[in-house]
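Every protein chain of the complex appears in place save one, which is left out.
Chain IDs A, B and C follow the sequence of writing; residue 1 opens each chain.
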Amino acid sequence: MIRVLRKDRGFVAGAVVAGLMVLVAITAPLLAALAGQDYTTYHDTLLDSARGGVPSGPLGGISGEHWLGVEPGTGRDLFARLVYGAQVSVGVALAATALEVLLGITFGVAAGLGGRWLDAGLSRVIDLVLAVPILVLAVSLLAIVPQDWPRPLLLATVIALLGWGGTARISRGETLTLRTRDYVAAAQVSGASWWRVARREILPGLTAPILTYAALLIPYNMIVEAGLSFLGVGVRPPTPSWGQMLSSATTWFRADPLYVFLPGALLFLTLLSFVLVANGLRRALDPRQTEVPR
Amino acid sequence: MTGYLIRRIGGALLVLFFLTTLVYGLFYLAPSDPAILTCGKGCTPERLADVRAAMGVDDPIPVQYWHFLEGLVAGRDYPAGPDVRHCPAPCLGYSFETDQPVTTLLLDRIPVSFALALGAEVLSLVFGIGAGMLAGLRRFRILDRVVNALILAGYAVPVFLVGLLLLLLFCVHLQWLPFPTYVPLTTDPLLWAQNLLLPWVSLAIIQAAVYARLTRSGIQETLAEDHIRTARAYGIPERRILWRRALRGALLPLVTLTAIDIAGIMTGAVLTETMFGLPGVGQLLVGAVRQIDLPVVVGVTLLTGLIIVVANAAADLLYAAVDPRVQLR
Amino acid sequence: MTLLQVTDLRICFGDKRAVDGLSFSLEAGGSLGIVGESGSGKSATALALLGLHQSAVVTGSIDFDGTDLVTADPRPFRGARIAMVFQEPLTALNPFQTVGDQIAEVYRLHTGASRRAARARAVEVLGQVHIPDPARRASAYPHQFSGGMRQRALIAMAIACRPRLIVADEPTTALDVTVQAQILDLLDEVRARTGAALLLISHDLGVVAGSAESVVVMRDGRAVESGTTEQVLLAPRHEYTRALLAAVPKPGTRSFEPGEPLLRLHDVRKHFPQPRRGSLRKPPPIRAVDGVSLDVCAGETLGIVGESGTGKTTLARMMVGLVPPTSGSITFDGVDIARRRGRSVQMVFQDPLSSLNPRRSIGESIADPLRLAGVRDPRARVVALLDRVGLAASEYDRYPHQLSGGMRQRVGIARALAPAPRLIVCDEPVSSLDVTTQAQVLALIEELREELGFALVFVSHDLAVLRQIADRVAVLKDGAVVEIGKTSEVYEQPRHAYTKELLAAVPVTDPAEARRLRALRSATN
């Protein structure tokens, strides 16, 4: 499998960029320190207040000190904000995905192995989770929860709570298929308990489909996070996130195009790299699977 | 068939009941008082209590919920000054914010959302299936590659990014289009379409990628099936095999998806509606949540549930109609 | 007059040679059987006749009635002059088109007939293949047909354009033995009626014996022997042909007096509820097993025979406690089987690939029941078991997909043996194996039974296999035992009509006997 993946140029490129982004996210404080900037300090002197607070100077105020210019309206260093933004975007997406996989497998396997009633009940719940429009409900939920809870964690939790339906459906489907396999029957004939069957016979079989699906969930969750931040219910200031930056950039369209371009390009690049990774995994692990998170 | 319908409707009612209960429950937890917003500045406690009573939010939430259910089934009367206002069943109450009947608000928004969903869906089907076929038939290597790349890119762009870029390109730089403002179809069909064009496109780009991928893999899978070999062995021309058999097999899953995706856009295109200022269902909900407009939130949730349930049923019926192997149960 | 002359045919898929210098000929109106085990190149040959290979290099010549199909465009021949009948009748038909339409489409394509005429022809040929009420059934979709009817429909499609050659590639493999006999009889009848030649491809010598005038035996892409059916099957010259014939199960010779009853089934039923369809009323349940009472005695081998859908797999699974019965009791040594899982009863499954977890090494799979039985470090015992079933100790760390089918089934047997059970239930343990492998595995089972003295329940659709291995046989029909008794008695003096029908349908390798049975079948029909 590794050999197959290594040959897949798209996968390699995606993995490199995605890896780089994860690295950027982890080392954000270091990178910002390297640039000699942080993401909170205002630089009012670099702004043209009479023109609404656009950065003075060409290209959004790019200079030796501010490598990518400063944020209009505040003068905060854009480079620092972008790398810290990676922390939120990548972190929330990864955490939400991990949680979704956990929830999905738990409920999916339980439904798949449980009796008729448990399956019927859990399936209804899964259907409901799959049916609700995630963004709409997330907006409602995030408006209601206390505002002082740690926001990135909360975002990941809310995204996961509304988004585990897909992994659950796949887990359930796979479990239903796997449990008809004779090796499961063989284990049962030998007296294995349900727990042992789930752990030793079913779970290994779930790895491939869940892995490919989860790989695609990461960029999807990143989009959801960005969307929520775009709608203003995402992270709280002064924490930056790419979605939040894009949202505030909408008013600076023409006055400071770089401010739209940078977070947009970064978000796109990161998403694309994760999609490429997912695509490579899918082709290597499970050529027939076409399931897509939605 | 009758049995199927009865069970289906029963299930739907259960889901809807569950959803509204959930929403009421959530708002029960929310530490906010809609009466304060309505009452306005300098509202004295006495007046606030009166307003609360007039709005019907002085009862405990379970009681309010019970009244809501009653209104839904049998209609409700509201105090409204000199006379009472009768809100006929299915009564969803009146908006706290604007005092309009929620049903009116919903009926007002549905056409917008539906137009958005339908147009985006048509566009994505046309482009998605077209691209998927080009890629699936592997006739032209380059095209296949291009389409594949586009499919991946389609997955990787959030709708608001597409929307931003489109706005930047067509409205700011090229100035080919005005900034979109919703115009009802009945007012001016041309303007209607012109203003919906960008939202359609930004939704369709992503959706088309999904369809293209499904079409492509569908065609490839169907072409590998045994009955295609039979057809070849009996001399059925390749073109006919492609159009009549492979495409049909590939498009089957799309039929189901179409119904569900239309429902998805109708209920979930919050970002698109916000970006392009479309007064659709999603926008209504976001506004209502911000204003703690409980009747509207519950109404939209119910509508959302209803649309999804109907779409699922439609998908099942459609699937049974196009695939003779499927029986409704 | 020679209709088809294949000379020095070679088919290569990349580096791999599927067919390597094959030659044979077929007379107009004649019938030829091609026999071989999987991978012998017989199906590749069939596909080459119509130019259906997409990525293979085909050389040599296929002279069909004066045209070389290797070089000429084969398309005008497809369906019109050469028609094919495929193996999987469900997937071989387009699921979205009615059966009648599919036949009519082919007919119109080659004859240019009107819609109406094509439709009429479709109904006519459906009638010729004995589909009841053909005018109505022509409007049915393939999934509304049973397996046998689908195969009949495919044959109808084949004869629709009055071809001169019908190529039938494993036409009966997925079918029950009685249906298989009907389809073979139908092919014979069609040949006689239409004068088309028949090229019959099968892995089963018995199938070819009754239906082909001459036979080609293939192995590794070459013809090892060819000649008239009598000559090849009764006086085989080539060693491989002899080995094939030797692998065909022979009546067993063991005489065994059963001991004390070990496993007792008393009025066992298993009903599966059906989903509600259409009406609100609950439909009657499917009675998979419906009142079975029997004993399995210590040390004996009980054969259970039945066609698909007779509930034999459900019965087998109930015997090991995998499926709880709806009613009735199953006791082992007087204790409910549900509480005796693990050590005393074990099972060997039909599909050895599916019965081994693909993500675990085979050693681990065998060790599992030992661990459950409380053995701390089972490796040494697993190696001993591997050795006992004829596998090297080095196989311990390999994975199922790295083994051949026969080896996998040996692993399955080793796993069943691991906790030293007193009863092993085998559910079709050899039916997915090639005939030679099948003989080896059967021999292994017999050997182990002698050595370890466990009782055996052997479930199979194959009467010949049971005749070789079973001491007693139970015949299952519609979830109930219609006849049970000593193997020799059941085979030689069947009492129940269904047993008789089954026995008459069994393919045999003796051409004369095969013809006698066919005559017997047409007389009873």
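In the analysis below, a contact is a pair of C-beta atoms (placed from the backbone, for glycine too) under 8 Å apart; a residue touches a chain by one contact, two chains touch by 3 or more.
Definition applied: contacts and distances are computed from a predicted model.
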Protein name as given in UniProt for the chain not displayed, "ABC transporter substrate-binding protein", "Hydrogenase", "Cation:proton antiporter" or "NADH-quinone oxidoreductase subunit K": "ABC transporter substrate-binding protein"
Among the chains presented, those that the missing one touches: A, B
Omitted-chain contact residue, chosen from A:Met21, A:Val54, A:Leu68 or A:Leu271: A:Val54
Candidate in contact with the missing chain, chosen from A:Gly10, A:Gly60 or A:Gly73: A:Gly73
Among A:Met21, A:Ala96, A:Ala110 or A:Ala143, the residue in touch with the chain that has been omitted: A:Ala143
Subunit A residues touching the omitted chain (full complex): 40-42, 44, 47-54, 72-75, 143, 147-148, 232-233, 236-238, 250-256
Residue ranges of subunit B at the interface with the undisplayed chain: 31-33, 35-48, 50-51, 53-54, 78-83, 85, 94, 97-100, 108, 171-172, 175, 178-181, 277, 279, 290-292
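We take it that only the chains that are shown with their structure count from here on.
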Averaged-CA centre spacing for the pair subunit C and subunit B, given as whole angstrom: 51
Inter-chain centre distance, subunit A versus subunit B - centres from mean C-alpha coordinates, in Å: 23
In the complex with subunit C, residue positions of subunit B that touch it: 1-4, 6-7, 225-227, 229-237, 245, 248-249, 323-325, 327-329
Contact set on subunit C toward subunit B in their complex: 50, 52, 75-80, 83-84, 86, 88, 91-96, 105-106, 109-110, 141, 143, 154, 157, 275-280
Subunit B residues touching subunit A - in the complex, by the definition given at the top: 15, 18-19, 23, 26-27, 29-30, 152-153, 155-161, 164-165, 167-168, 172, 210, 213-214, 217-218, 221, 261, 264, 267-268, 270-271, 274, 282, 285-286, 289-290, 297, 304-305, 308, 312
